[in-house]
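Let's look at subunit A:
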Amino acid sequence: MLVHIGYNLLQVAVVIGFAPLVEGVLARLKELVQSKRGPSIFQPYRDLAKLLCKDEIVSRRSSWIFRTAPYVAFTAPVFVALLIPVLTRYPLFFAFMGDMLGVGFVLAFGGFFVALAAVDSGNPYGPMGASRTRMVGFLTEPVFLIVFMIISLVAGSTIPYIVQSEWIRSPAAFFAPWHVLLVIAFLLLILAEDGRLPVDSASGHFELAMIEKSKSLEYSGRGAALMKWGGAMKLFVLMVVFLNVLVTPWGLAGPADTSLAGVLLAVPLVLLKMLIFLVVLVVIESSLAKLRLFRISEFTGAAFVIAVVAMVSRLFAA
Partner candidate 1 sequence: MQAPSTSLLLSIEALASGLFLLTALGTVAARQLLTCFHLFVWQSILLSASAALLGLALSSPHLLAVAAITLATKTMLIPWLLRKTVHDEVYRIREIDQVLNIPTSLLLALVLAGVGYVFFVEMLRGIAVPAYALVNLPIGVAVLLLGALTLTVRREAVAQLLALLVAENGVFFAGIAIVPNLPAIAELAAAVDVPVYTLVVGLLTRRIHSELGTTMVGRLTALRED
Partner candidate 2 sequence: MLLAAILLVPVCMSLVVLVSPLRRWAGWLTVLAMAATLALAAAAVQATLGSGAVSGAAGWLVCDGLGALIVVLVAFVAFTAAVYSNGYLRRRASHALSDDGGSYYPLFNIFVASMLAVPLMANVALLWVALELTTLLSAFLVGFESTPEALEAAWKYAILTTLGAIIALLGVLILYWGTRIAGEQAFTWNELIAAAPAMPPSLVWPAFLLILIGFGTKVGLVPMHTWLPDAHSQAPSPICALLSGVEVATALYVILRLFAVLNRVPGSEAGPWFIVFGVLSVGVATILMVQVRDYKRMFAFSTVEHMGIILLAVGIGSVDARFAAAYQITAHALAKSFCFFAAGLIVLALGEQRIAAVKGLGRRAPVAAVPFLAGALAITGMPPSAVFASELLILKAGLARGQYLVVGFLALFIVIGFAAIMRHATRMTFGKEVDMAEAPVGRPWSAGAAPAACLTALVITAIPLVALGLCMPAGLAGLLNLAGTAMGR
């Protein structure tokens, strides 16, 4: 049991440690696609180190919410990392603390706090971003619920570990048409939730058009570092849920081999899967233009339709 706690903490360490790397690789890939060289993939680490050394300036008008938000934003993905199969297929110590809905709640809690802080900051762009994030959230949450419902129909549970082993157990379910639809719907949700194109431009610098980034404009020093790091970890855990639970449930340390070596071996495999996913993400992001704000509902509407079709075809599969 102690070993399981250890592995669980190792998972957290992997998430914290590699999240900036994922961010760096993504940025580099994007530049490469545009035939530029781009910054080193370790640039996010340098940024974080630089920010952590700098002084923090906080508006006198702001309240405690503004000051605590970065810590919440940082810890929410850390908690999530305890619940999901980052490295192992067998459930670890905290696996049954929360299911996929729980994962959603924890991330939403972090997001909620950040939105509050954005309103608190007094910067006019902050509340604008916060309200837009809430709008996207309203549109994506029903779809998330449908996706989770289908998953629970299949696996009889929404505990990520159990869902993941279900795909491995029955390849027929894995290849079923509704599974593809489910995956696509979830991918659209990740794009919307993480502020990726075509919903939001993560690398844009135009405040009026920002959705996700405008909420952390007022942070500096350590606060900015934590927000940035938290954001990277959020993408990381969403990818873990997407890849390890839904799309490619292979490559993790199996129940047969519970040694530390097996668990450590899973790290490069998971990172490799992520690399492939990042390539797909970059292709999506470089081939799509940002949607106008009011067309976001069409985007999430598409995700909704796909999810419902998946549900119908799952419910009535003979």
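The rule is short, and it goes like this: a residue touches a chain if its C-beta (ideal position, glycine included) is under 8 Å from a C-beta of that chain, and two chains touch if they have at least 3 such contacts; residues count from 1.
Picked so that all candidates are chains of the complex that A comes from, given by their letters.
A quick note: this is a predicted structure, and the numbers were derived from the prediction, not measured.
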**OP:** Using the touch rule from the top, find which candidate among 1 or 2 meets subunit A in this complex.
**Re:** 1
Original post:
Which subunit A residues qualify as touching candidate 1 in the complex?
Top reply: 171-172, 174-181, 184, 297-298, 301-302, 305-306, 308-309, 312-313, 316-318
